[in-house]
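Handing you this structure, nothing more for now.
Other chains of the complex are left out, but the ones given are in their true place.
So that you can tell them apart, the chains are marked A and B in the order they are listed, and the count of residues begins at 1 in each.
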Amino acid sequence: MPQLHRDGPVWIIDFGADENRYSPDFLDQVEVFLDELVADREPAALVTTATGKFFSNGLDLAWVQAHPEQFLTYVHRVERLLARLLTLPVPTVAAINGHAFGAGALVALCHDYRLMRDDRGFFCLPEVDIRIPFSLGMSALVQSKLTPRSAVDAMTTGRRYGGADALAAGVVDAVHSEDELLPAAIALATSLAGKDRMTLGTIKERMFAHVTAPLLQGAAG
Amino acid sequence: MPQLHRDGPVWIIDFGADENRYSPDFLDQVEVFLDELVADREPAALVTTATGKFFSNGLDLAWVQAHPEQFLTYVHRVERLLARLLTLPVPTVAAINGHAFGAGALVALCHDYRLMRDDRGFFCLPEVDIRIPFSLGMSALVQSKLTPRSAVDAMTTGRRYGGADALAAGVVDAVHSEDELLPAAIALATSLAGKDRMTLGTIKERMFAHVTAPLLQGAAG
């Protein structure tokens, strides 16, 4: 389950040491942390990361299989989280310590910056191979963060990007060794902390209004 | 006239050995091939190419001059073809063997990937110089595939891109010698063949809904 740490102005959410799939309990916990961060008035920035082999493997498909009638409601909840992260009124940095698959990769894309471990782990949108098309909002999200070339690659081929490939494709902004990943993310977040929250939030909301509208309207697929 | 070949899962449409302009007969033939490809249920991918000096010189202006009253209907037919290629439910690769001008360049842009011969032939959108502004749909198409910088270059200056320039500008994804162009395109298409058609089609439709909408609504210019 996610845990919250603080390092000066930087709020660090560690998604956990497992596959870190987005179960309802997981989402509850992350939302509580974000509520706390948003209610706070001090200079702040957010780093998300995890421990071990996975950043996040995305949707909790086991839970979905056990609750098929709640599938659309569940996906829409994840979409609302994506919209919230995308427009969070503080700077955000994802420290991708391991595999970021599916909705886990989408969460990474919501951040202002993405740093990735250089030796292990893949960023991957496997939707085309697992036969779950992106919703309109998820599609708009990926396209709002990647170049046209990288969006087609990532979305239509299910390509797995290691650190070097992700950097070359502009999927992430820098790569670091395992030891240096989190310190680099914290240093970047610290350097950005302190922006006026209302201003930054409004800037992001306007930049990504064409993404949050379909995300908040609900899963099309 | 276009011809269809098969190489394993790869459907290869060869536009011909002439200027390969989009006469109504040409469009009829391409549409028949696409109908056949779409009706098929086997793993597949599409490669388009041509033989000789031209990939395609685009609109059949001689036919248009002979049928001026059908101009808008004709352009709209081409726009519907662009929309269909852009969202075709199989992976698509253009092997640009020679000049791709005007609507010929637009067809190339509809593909998921573009490979280009490295020593001869130009990719060019001459619309600004021949005084035919892009329709809203064609404009959206170019902008959906190129970076902002390359879109302004290509659309407002009529710049002719040779292979190396096209690669540097992100207009194509790779360049090859004349002999290696088609084999490289077939190899890439083979590696991508087999995606679930409904999933891939839906992914592309959602990615490019803002392009197909004006294309299908009809030529604005």
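Rule of thumb we're sticking to: contacts are C-beta pairs under 8 Å (C-beta built on N, C-alpha and C of every residue); 3 or more make two chains touch, one makes a residue touch a chain.
Since the structure is predicted, the reported quantities are computational estimates derived from the model, not experimental observations.
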*2 identical chains shown; how many in the complete assembly?*
3
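The rule is simple: only the chains that are shown with their structure count from here on.
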*Quick one: subunit A and subunit B, Cα centre-to-centre, how many Å?*
34
*asked:* Applying the document's contact rule, which stretches of subunit B touch subunit A when the two form their complex?
replied: 91, 112-113, 144-147, 170, 173, 192, 195-196, 198-200, 202-204, 206-207, 209
*Show which residues of subunit A lie in contact with subunit B when the two form their complex.*
127-129, 131-136, 139, 143, 147-149, 151-152, 155-157, 220-221
